[in-house]
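Data first, discussion second: the structure below is written as structure tokens.
Shown here: the complex without one of its protein chains, the others still in place.
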Amino acid sequence: MTVEPSTTPQTLSATTPASQAGALLDRFLSIRGRSIAVAEPLDPEDCVVQSMTETSPIKWHLAHTTWFFEAFVLQPHRKNYRPFDADFNYLFNSYYNTIGDRQPRPSRGMLTRPTMKQVLDYRKHVDRAVARLCDREELHKILEIGLQHEQQHQELMLTDVKHLLSLNPIQPPYRTRPTHVSAEPSHPLRASDNGNRGAGGVEELNYITVPHSIFWLGHRGVGFAFDNEGPRHKVYLDAFEIGDRLITNAEYLAFMADGGYERPELWLDEGWQHVQSQGWRAPLYWRESDGSWEVYTLDGTVALAPDEPVCHISFFEADAYARWAGARLPTEAEWEAASVTAPIEGHFAEADHLHPQPVASTTPSYPRQMFGDVWQWTASAYLPYRGFRPPAGALGEYNGKFMCNQFVLRGGSCVTPRSHIRRTYRNFFPPESRWQFSGIRLALDQ
Amino acid sequence: MTVEPSTTPQTLSATTPASQAGALLDRFLSIRGRSIAVAEPLDPEDCVVQSMTETSPIKWHLAHTTWFFEAFVLQPHRKNYRPFDADFNYLFNSYYNTIGDRQPRPSRGMLTRPTMKQVLDYRKHVDRAVARLCDREELHKILEIGLQHEQQHQELMLTDVKHLLSLNPIQPPYRTRPTHVSAEPSHPLRASDNGNRGAGGVEELNYITVPHSIFWLGHRGVGFAFDNEGPRHKVYLDAFEIGDRLITNAEYLAFMADGGYERPELWLDEGWQHVQSQGWRAPLYWRESDGSWEVYTLDGTVALAPDEPVCHISFFEADAYARWAGARLPTEAEWEAASVTAPIEGHFAEADHLHPQPVASTTPSYPRQMFGDVWQWTASAYLPYRGFRPPAGALGEYNGKFMCNQFVLRGGSCVTPRSHIRRTYRNFFPPESRWQFSGIRLALDQ
Amino acid sequence: MTVEPSTTPQTLSATTPASQAGALLDRFLSIRGRSIAVAEPLDPEDCVVQSMTETSPIKWHLAHTTWFFEAFVLQPHRKNYRPFDADFNYLFNSYYNTIGDRQPRPSRGMLTRPTMKQVLDYRKHVDRAVARLCDREELHKILEIGLQHEQQHQELMLTDVKHLLSLNPIQPPYRTRPTHVSAEPSHPLRASDNGNRGAGGVEELNYITVPHSIFWLGHRGVGFAFDNEGPRHKVYLDAFEIGDRLITNAEYLAFMADGGYERPELWLDEGWQHVQSQGWRAPLYWRESDGSWEVYTLDGTVALAPDEPVCHISFFEADAYARWAGARLPTEAEWEAASVTAPIEGHFAEADHLHPQPVASTTPSYPRQMFGDVWQWTASAYLPYRGFRPPAGALGEYNGKFMCNQFVLRGGSCVTPRSHIRRTYRNFFPPESRWQFSGIRLALDQ
Partner (left out) sequence: MTVEPSTTPQTLSATTPASQAGALLDRFLSIRGRSIAVAEPLDPEDCVVQSMTETSPIKWHLAHTTWFFEAFVLQPHRKNYRPFDADFNYLFNSYYNTIGDRQPRPSRGMLTRPTMKQVLDYRKHVDRAVARLCDREELHKILEIGLQHEQQHQELMLTDVKHLLSLNPIQPPYRTRPTHVSAEPSHPLRASDNGNRGAGGVEELNYITVPHSIFWLGHRGVGFAFDNEGPRHKVYLDAFEIGDRLITNAEYLAFMADGGYERPELWLDEGWQHVQSQGWRAPLYWRESDGSWEVYTLDGTVALAPDEPVCHISFFEADAYARWAGARLPTEAEWEAASVTAPIEGHFAEADHLHPQPVASTTPSYPRQMFGDVWQWTASAYLPYRGFRPPAGALGEYNGKFMCNQFVLRGGSCVTPRSHIRRTYRNFFPPESRWQFSGIRLALDQ
């Protein structure tokens, strides 16, 4: 059986050029504005500190995404463009060797200047200049890359500031909890529960069978996709089964209660080394307090809800859980094949929960929670697809050079913008990373 | 096109049980003796020091391989077996959590006792006890694993002692050069040659086309294979081309002369970080001296031969070279498919060069140098095959738990015993590793 | 000859209790206000980041000095005092084990909350409460300690923010240069000058002889002093000579031009290791630009002035310079003895230069520049004086527990408040520290 998933043009679809330009300008203003909105609940102090090498300050994100438009759109394509500030090319280049030297990544937090105010001015300056170019059709592709890039950083702003605030012993919430979000989970868990409640009030995990096929993996078509999502190519897939929902906190607690973090036979060797050297005993942001589990969220610390998808775990933990459960993680090709019939719906950033939600009690024919809520670790190392060629120039450094010692995650999360995700989207992080909204979906051989 | 390579039973093939047992005993004594022979040119001082965390002392190798037979054969299967020394279970367990605590790997070099003499006595004691069990057919499988394990460590003894001796400023040779090996290469290279001699006197690199197929990857059959080589399963292979020989020192020098180590665009990001932090400017063991390149070998320091395969390079260097050359590394499935018609011949440990040799000037229909000389880095991360299940118990820790952040190498090297290698053999090392005899074979999309 | 320096009561001297209390309240308000003034030129972003483990964020300094009054004055001495925020005892305790656990020093920069605004509110709250206690005479001693502590942190705020801003590639000035400070030095130096100008326009270094004595070292009397300045005790001093002024940039450049940073024989072994591992080639904040030396100051980057005292050097550099110059550093007892006749005058923080100034062309009978400008490294390890007993309780942790692996500096600097310094004042830093305003005075055996 060979299945080629239909190509869904997501943006810039068949319309007249004029309306296309208008749509792009709208999208540009809307997405750029969303970044400002993400930073809005924060004080200037929150926006400058770097919590670890892997994260960046909010201010840096806001400036870097702006620099991206300056470096890739304005400088090459707008005549006589004068950079807002000549130093910014050094300060806010992330990792483009082709463009030049830059502030070392571990020292992004030393940049107290420019201030937030200056960065916001920088954004306005660049936004005005870019807006005037939105009608130049030949720039739509690079503009679209800039917007997708901006959306990636919107997600990182939330994951990074969550990490930073969590390091403060007073654990301040990122925002004042919006009223439409319930403050307390229905079934707070005691640490002594040992996961006996099964999946935490959620119905039992079932598996959906996907028959063997030669599957066309990856992106092809007119809609936007990153270079690493293609070229579409054939892979052979044996029949497999895929879990019909995400793993819950209650299920993960059962793993913990069964000695999950104390049994080396459940872990990859390198994962076990992390368990020991980092003292991992629970997912990131979990804390035991008076015998109950609490979890730090962007709305502050709350009781752990048993029915929510487990989140903020590393690949190593996902892999160990799967081994304990007698299952395995799906490969990215299996995940993509299983996603073909699932609608791209779910809890994304727009839902404004900023925290994964319990699964709905429905029984569709396709796996639920494939999109949104938490990124799903796959069993696949992040490697180039057959035939992959990064584009020439600096943009060739966007994705390709990281294809080593990372694992692929699929599906987006509760802090991913809806319009940013695709079936073929390949996210990637080192296997020890925990500060992304990352969770578990299981698979089985058939 | 679907090709299933024939299964070649390599050992213990269809003979009567009695002669089988005799053959096994012969093999046992021969392989165990070979380990002693590897250590023979060394002084006791050379056998105790650990040069880095990744290597082990010769004495530890000799004791650990012996402990392996004690722990997996004698203790479970020989009634009333008394261990040679109760402490050795702690000292010489490598990484089997199932068996118990052990000397931490970075501290293997602190074990000045037991002495070499005591370790040799240990070996004799265990050899005598194991020899008496060689006629018990039900033990043949575990005995065979012990022998394959011993052979792996024979290779590591040579790579590890080479690393250790190379750190000594006086760079002592491992052995007195045997007379049948020529002391000097025919075409010593000057550093200023800049690789202008092409492939170093070797004819130009050609590619052999392999048509697309559904390929049965991995091992199946009666011969021995490690668990990680199976189960045999189908993978889809697009048509590709594979280099008909290994890359030479002369070709690698051309890469260096073209700024190979100074151009970040040729490197994976993590590789480029190694280039900078480790100061990589040439393969391991190369040294410029008065404008000429020398290389440290197990026979001491010699002028670099242009026509020999480049060796002791990391995955990062192999990958950068391939990118520079407009090619790529083959995946392990491609390598295995390309190897189907090649005979398992080449320069192995038995040839006693202990250094890779120039390719022969022949033009067979299959790629040359697929086996022996140098391990060939593939583009494949070391991951479980579809359906992989490690065996129960401690042996389940042999291979499976390392399936993370490593890359697969194929084909064996000049320090691999001939009887140890298979078409399906999967060696694996982290991408920055350079102290194995590792080199480059190129591939192209078709 | 035995000289006992007269005791100069510096504060709280013989007046009526009522005016004493009024004076203390004035001092309290004035000194507390000065801390705010130090932070005034900065943006909130500048106040939260920690540049290295040894420095602290401005915001942390402002909060910690306030916590000091809360912990040592309000909590023990004001009935029913309610802490401003119960969490602050954890967040802003520096190192008082007696008081409890605290935010780890290397993570002070993670505290984005409380914000600057909240910290300023905290200060107001505590100031109001403390002001009401200024008339309680039994609290004057602890209040004075709190003020001296505040002054220490005022100096650290300037040294720490200078370090932080210097790490920014755009090297922003701390403040807009005040008009009364000349913007440019009179004799900018070229790197190729090799120090041939002698002392940079300053007259030659002379030495003043101090005859041998049994010297009473340390503080005694009614004025305030830290515990580590006493008890006054006798030390035997051989006759010695002391340099009559500080070493200038021009003189230090001559040391550099003579291979100062390349000659191991000039250095302590541990100093030489720092030279190599840290790549020291010049004092901290110096930078060569187009063949001229520039220096980063709190007023931004300016040309290096030859006649200014060399500053921001480690003990190791001071010691190496002295060895090169055929001299040595004075011991702290020698320094104190030599200071007896010198008035406590000089360029302190109140002069608002915030940078060391050239020596005046006068020839008094006492050594010039003994106070202010730069802290002077002595040859003395920071150790307890004979008879030293730290006070009971938490304040016993103030000074005594650091008496190990540090060297004593004397005299104050251009960022030390005038009223904070004394002849007997012992500052101390590890020998590799460079971010304080630290320089060189020489001595000779007689």
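Order of writing sets the labels: A, B and C. Residues in every chain begin at 1.
Going forward, a residue touches a chain if its C-beta (ideal position, glycine included) is under 8 Å from a C-beta of that chain, and two chains touch if they have at least 3 such contacts.
Please read these numbers as outputs of a predicted model, since none were measured by experiment.
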- Task: Quick one: jot down which shown chains the absent chain touches.
- Result: B, C
- Task: Would you mind spotting which of B:49, B:126, B:145 or B:329 touches the chain that isn't drawn?
- Result: B:49
- Give the residue, chosen from C:40, C:138 or C:445, that touches the chain omitted from the document. C:445
- Contact partner of the left-out chain, one of B:75, B:115, B:152 or B:273: B:115
- Note on the structure: Residues of subunit B touching the missing chain are 43-49, 51, 59, 87, 90-91, 103, 107, 109-113, 115-116, 164-165, 167-170, 172
- Contact set of subunit C toward the excluded chain (per top definition): 95, 97-98, 214, 233-236, 238, 264-265, 267-272, 316, 379-381, 383-384, 386-387, 396-397, 401-405, 431, 445
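Going forward, only the chains that are shown with their structure count from here on.
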- Task: For copies subunit A and subunit B, work out whether under half or over half of the interface numbers are shared, and give different or same accordingly.
- Result: same
- Query: Once you find the CA centre of subunit B and the CA centre of subunit C, what distance in Å lies between them?
  - Reply: 60
- Message: What's the distance between the Cα centroids of subunit A and subunit C, rounded to whole Å?
- Response: 48
